[in-house]
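Here the complex is missing a single protein chain, while all its other protein chains stay put.
Chain nomenclature is as follows: A, B and C, assigned in order of appearance, with residue numbering initiated at 1 for each chain independently.
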Amino acid sequence: MALLEINIVPIGTESPSIGEYVAEVVRVCDQHGLTYNLTDMGTIIEGDADTIFSAAKMLHEIPFSRGVSRVLTHLTIDDRRDKAIHLQDEVKAVQDRLVQKEKAA
Amino acid sequence: MALLEINIVPIGTESPSIGEYVAEVVRVCDQHGLTYNLTDMGTIIEGDADTIFSAAKMLHEIPFSRGVSRVLTHLTIDDRRDKAIHLQDEVKAVQDRLVQKEKAA
Amino acid sequence: MALLEINIVPIGTESPSIGEYVAEVVRVCDQHGLTYNLTDMGTIIEGDADTIFSAAKMLHEIPFSRGVSRVLTHLTIDDRRDKAIHLQDEVKAVQDRLVQKEKAA
Partner (left out) sequence: MALLEINIVPIGTESPSIGEYVAEVVRVCDQHGLTYNLTDMGTIIEGDADTIFSAAKMLHEIPFSRGVSRVLTHLTIDDRRDKAIHLQDEVKAVQDRLVQKEKAA
């Protein structure tokens, strides 16, 4: 199982705001039943390699379908085959680790 | 005001787990009074350019101080000088946009 | 046409060297007739969106096929639909711009 962080930036849009494109990313994720988290720096999607690469390809098209001519897309994939990973697992694991350390101190 | 997403990866560590280093990132952010959010894919820190570059440099050293000999650090900076940006602003703006669209529909 | 920069990092490999995996990326690119450039920080591949997403998915599997259990893959896609972009275009355009500026000065 893997997590994908995707960040899509339209280039040459006049406005410095890109919220319109992020909102469309969220809508498309909902329509396709994807499990995701919206953060300040991108959208994190959970799934196996097939799911996340399909999602990435689909989401990358969003600004083009709205008339943008150049898109920069950044993708980070964290893929583990030794165990399942889900959204919020890493956050919880780190928080648990911090609590244990405090108790031990 | 800017947001920085930082993701620090120790290379050559035997274990596939990197939670130990992420926990230390959180501890150092707390010690230095930084405003941050932990996500599944990194840590997002809020501040002006001086604050976030200082933070990045400091956090990048964490794995070295724990004996790691090679570190890959990914940083994404979203810096706006036309208005203040804070953690969760973008997330809220996108959620508001989605709600308005639903009402209009 | 688009450019894809791909950087694949195996996690938990004992050795801090990752050249073995990069060499395999190059071999697989050659086998599939992809047009690419190897840089110090990744491999840049030229193609349309279909080509580069297929390539990304295939290359991301390399460390798993060599026994690694966790892989972090970073992808950056620069996709223009208003004109063809090829490897070295941007580099040449910037160099031309610098030469013109010098002549004008």
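Following the convention adopted for this analysis, a residue touches a chain if its C-beta (ideal position, glycine included) is under 8 Å from a C-beta of that chain, and two chains touch if they have at least 3 such contacts.
Every value quoted in this text rests on a predicted model; they were computed, and no experiment measured them.
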{"item": "Residue numbers in chain C that touch the chain omitted from display", "value": "3, 5, 7, 16, 19-20, 22-23, 26-27, 37-42, 44, 74, 76, 78, 80, 82, 87-91, 93-95, 97-98, 101"}
{"item": "Residue ranges of chain B at the interface with the undisplayed chain", "value": "49, 53, 56-57, 60-61, 64, 69-82"}
{"item": "Touch residues of chain A, complete complex, unshown partner", "value": "9, 11-18, 69-70, 72, 74"}
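What we mean here is this: only the chains that are shown with their structure count from here on.
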{"item": "Distance from chain C to chain A - Cα centre to Cα centre, in angstrom", "value": "21"}
{"item": "Euclidean distance of C-alpha centroids - chain A vs chain B, Å", "value": "14"}
{"item": "Centroid spacing, where centroids are CA-atom means, of chain B and chain C in whole angstrom", "value": "25"}
{"item": "Two or more partner chains touched - positions in chain A", "value": "74, 76, 78, 80, 82"}
